[in-house]
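A single protein chain has been omitted; all remaining protein chains appear in their positions.
All chains are identified by letter, namely A, B and C, in their written order; residue positions are counted from 1 within each chain.
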Amino acid sequence: MSFNSFGQLFRFTTWGESHGPAIGCVVDGTPPLIPLAEPDIQHWLERRKPGQSRFTTQRRESDTVRILSGVFEGVTTGTPISLMIENEDQRSKDYSEIKDRFRPGHADYTYWAKYGIRDHRGGGRSSARETASRVAAGAIARKVLAHILGPSVVIRGALVQIGRQPIDRNRWRWEAVEQNPFWCPDPETVPIWETELDAVRKAGSSTGAVIEVIASGVPAGLGAPIYGKLDADLASAMMSVNAVKGVEIGAGFAAAALSGESNADEMTMEGGKVAFRSNQAGGILGGISTGQDIVVRFAVKPTSSILTPRHSVTTDGREVDVSTRGRHDPCVGIRAVPVGEAMMACVLADHLLRHRGQVGG
Amino acid sequence: MSFNSFGQLFRFTTWGESHGPAIGCVVDGTPPLIPLAEPDIQHWLERRKPGQSRFTTQRRESDTVRILSGVFEGVTTGTPISLMIENEDQRSKDYSEIKDRFRPGHADYTYWAKYGIRDHRGGGRSSARETASRVAAGAIARKVLAHILGPSVVIRGALVQIGRQPIDRNRWRWEAVEQNPFWCPDPETVPIWETELDAVRKAGSSTGAVIEVIASGVPAGLGAPIYGKLDADLASAMMSVNAVKGVEIGAGFAAAALSGESNADEMTMEGGKVAFRSNQAGGILGGISTGQDIVVRFAVKPTSSILTPRHSVTTDGREVDVSTRGRHDPCVGIRAVPVGEAMMACVLADHLLRHRGQVGG
Amino acid sequence: MSFNSFGQLFRFTTWGESHGPAIGCVVDGTPPLIPLAEPDIQHWLERRKPGQSRFTTQRRESDTVRILSGVFEGVTTGTPISLMIENEDQRSKDYSEIKDRFRPGHADYTYWAKYGIRDHRGGGRSSARETASRVAAGAIARKVLAHILGPSVVIRGALVQIGRQPIDRNRWRWEAVEQNPFWCPDPETVPIWETELDAVRKAGSSTGAVIEVIASGVPAGLGAPIYGKLDADLASAMMSVNAVKGVEIGAGFAAAALSGESNADEMTMEGGKVAFRSNQAGGILGGISTGQDIVVRFAVKPTSSILTPRHSVTTDGREVDVSTRGRHDPCVGIRAVPVGEAMMACVLADHLLRHRGQVGG
Partner (left out) sequence: MSFNSFGQLFRFTTWGESHGPAIGCVVDGTPPLIPLAEPDIQHWLERRKPGQSRFTTQRRESDTVRILSGVFEGVTTGTPISLMIENEDQRSKDYSEIKDRFRPGHADYTYWAKYGIRDHRGGGRSSARETASRVAAGAIARKVLAHILGPSVVIRGALVQIGRQPIDRNRWRWEAVEQNPFWCPDPETVPIWETELDAVRKAGSSTGAVIEVIASGVPAGLGAPIYGKLDADLASAMMSVNAVKGVEIGAGFAAAALSGESNADEMTMEGGKVAFRSNQAGGILGGISTGQDIVVRFAVKPTSSILTPRHSVTTDGREVDVSTRGRHDPCVGIRAVPVGEAMMACVLADHLLRHRGQVGG
């Protein structure tokens, strides 16, 4: 069962609530003898950390990770790696007034409907804070990929749309991604988004986004035919991230409008190797990697916590208006970029180990 | 592991190749004492069956299912239900000429890259023929849902886009779906699609489609918070169907362009029960059902088998042109409608049993 | 979940009832390019087949296996292998009189208590007939082991006790095992067992047995530290076989009476390799193989179907006497030898693939 675990051979289990003492995860299945220390993980957590620009939540968390097991004298041992991040800036009082009200767009009502109880403080288990554990697990997954495949595997994400404004893909420059607070690969779109998001933030509103994650250097042959498909696992991985409402691979939904001629990527030989003339498939055919870039996009809905009062109900059936003060991201999609990268890394590490088990090599 | 199995408590395992002696599946976890006979399954297989109009493949298969175990004196016993469908119209000779060539857009190359061997006849394991097993499992899943929840649960699918032409959602009529060869809910779009598809078929080309599946009457509370999310499982389910390149829930990718105000579905009380004023969420919040309609859409790429020659390579590294004669669907998305319904039924049945196990009731 | 499936990377799912149309299994996770044909499996099924001597049930089954998928042009393809064995000698009428009565020692009452229904014909799903599927899966597991490790791995089983009469281990000769109807490795014990079992059979009674299965040539390092221990999986494997009530590894229960000095196997170097001076551990330490012989023993209770009337109750709560006519083994343990071998092979194949996935090599 997999209520709170993800993956098969490379498998992590996360735990923790937004305002409990800590959050964390147990990463099982990491091969032995891979150098690993806390800074390797901290590096990626820094990228996801809140409060780094005026466009993300002002919650202050150092997000300091501790390795509690599975590493000995600087290398992994093959035993489970337990990671813990203490919650520091909990300010539970911020949330007392929404204790008995269901915030529209949040998981408040559904948790209550399912369990008859919910930890309302900051969304409890449904808080995006859980994604820090994913990023930590993803850092280890990257180590696994590099250990087995060498440095050729590169996993990178970018924000390709905020609200109605997409980037211009012709201007895509990976170097740009690290140079603005949006992970935007198109420098000319940055000021447009800034203006837009400032307006959204001042209005107490929020907006959605689309993230694209690309893995380069993945060998052909990862995945499995039917229910262990690489794309099915990527779809599950991305859809499990908070606020995600859609996932697509390669041409994605646009493939519906293509002809068979333009959709099917032609093959050719290049330097003795199979090459493709296009990548509508997003690097996956029949659930198995082709050796091309693996391209995944996912849509994040607008942050549900907004200042504008919205109609809702209480746990005892009264109608109320709810507006969320607290500290929130005007566009939660921004911080989803490193999370998407991490999930890509975890899926690939898992499939790499599964492939090695089933086929060898 | 789940290479060829899907689900947890309601779990099916499929087997079989397009041109082997038979295909089938083992459905495990069906509760006992549910009336079940072959016609209950055959009914749904008929809907998926090829050769029913000029817009689907002319392969002739009676697709007759046999129940080999798990049913005694007309009811399920709780033991695994083995289903088998014999392959009748195998015509393996059709495929001999593509034995050593990789058809663009197909899984030929990736299977070969992974396994070093592939059953090339009709795509072997990667053939859409495998989806007959899904439909059969889905028929049992529907029985499980009806047995536990009563007749209120209704799962229906429709084709909402072929090529560039979407339906007009304002004209949506469920009755229309059964009255045309496209599962089209908008009667006025039917002749447009007919004209378009006839042209595509005559050109030896193909086109993609978008399918929408809706489950009504699902109670609030199904799903699980993080990695057992109902929407993550639906994404995995739909993405595992042949040729699917994108999946979305509720507003889906369009949610990226919404404001927080228009996205977050307001709640109200109706007749003493929680109700929603809109359904952008597609019936799922935080991975758990809200009690509203569950709405999933998925995009199917154009059939990769086309008459137009496409550039490709052979298993021994020569460049060749490939055109697929055989019998093929100009729009494989049409026959994906009953498959999408079946996967929805299987996911819901699984989550219903999981919910019952974890929370009771 | 694993109600009817066993294993992780090498995983099989069985289905079928004693008196349904057929039984079978789906074997998933077999690596590609392993030569496999029906006779490879049939060979091992012959050893388990009933009716081969007066000491086993006279039910006549040819137990002919068919491969329905997963093999192409004589080799495995990496896709699931579906195996089917038709039930021929069903004689359901034999069982009509026990339809409403719970046979003591059988699973009649517990199935009924769990499911509210049972296929009473020949025990339905709880019949030892299911073990034919295990033997078939085990035949493929042996192929996997030989393919990866070469011919050095040898898995052999023997009966080491019938009733109160154990063999003399000093007379153990593997050649003898195939030369008597008991798989007895000690020729001098054979006539004693014959006399004993003839008496048991004539009295309409039954007796239990102990089976030992040994795997030689297994490399060190298979298994996993805590809940994926090789010995824990072997214990689960053997205990899941019908009528088994105990499992032990190496010295087993006798280890309780040993001193630390006599129990801990000393190590030494032999020809540059680690060797052991004894094998109390049965080839497993900390859940991981040592490279020594893996030694498992399991106890099988006496056949519960006996002629002597036994007190019991009916489904509607009346007290009755039950005696089982039908055709039965006076010592069901005899036919458990090939089943135990098969389960050993399946566990080892699974762990070999898991090891390869997690550690490589």
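One rule holds in what follows: a residue touches a chain if its C-beta (ideal position, glycine included) is under 8 Å from a C-beta of that chain, and two chains touch if they have at least 3 such contacts.
Predicted model, so just to flag it, every value in this text is computed and none were measured.
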Contact with the hidden chain (one of C:P80, C:G122 or C:G223): C:G223
Which of C:E73, C:E175 or C:E266 contacts the chain that the document leaves out: C:E266
Touching residues on subunit C - with respect to the absent chain: 1-6, 8, 14, 102-107, 109-111, 113-115, 125-126, 130, 161-164, 200, 205-210, 220-229, 231-240, 242, 245-261, 263-269, 272, 274, 277, 280-282, 284-291, 299-306, 308, 310-313, 317-319, 333, 354-355, 358-359
Touch residues of subunit B, complete complex, unshown partner: 1, 9, 29, 31-32, 78-79, 148, 225, 353-354, 356-360
Touching residues on subunit A - with respect to the absent chain: 1, 3-5, 8-9, 11, 13-17, 20-24, 26, 28-29, 32-33, 66, 68-70, 72, 75, 77-82, 84, 114-119, 124-125
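As a working rule, only the chains that are shown with their structure count from here on.
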Label of the chain whose CA centroid is most distant from the centroid of subunit C: A
Length of the line joining the C-alpha centres of subunit A and subunit B, rounded to whole Å: 26
Between subunit C and subunit B, distance of the C-alpha-averaged centres to the nearest whole Å: 39
Whole-Å gap separating subunit A and subunit C, where each centre is the average of the chain's CA atoms: 45
Per-residue overlap in subunit C, given as positions that touch at least 2 other chains: 1, 9, 29, 32, 78-79
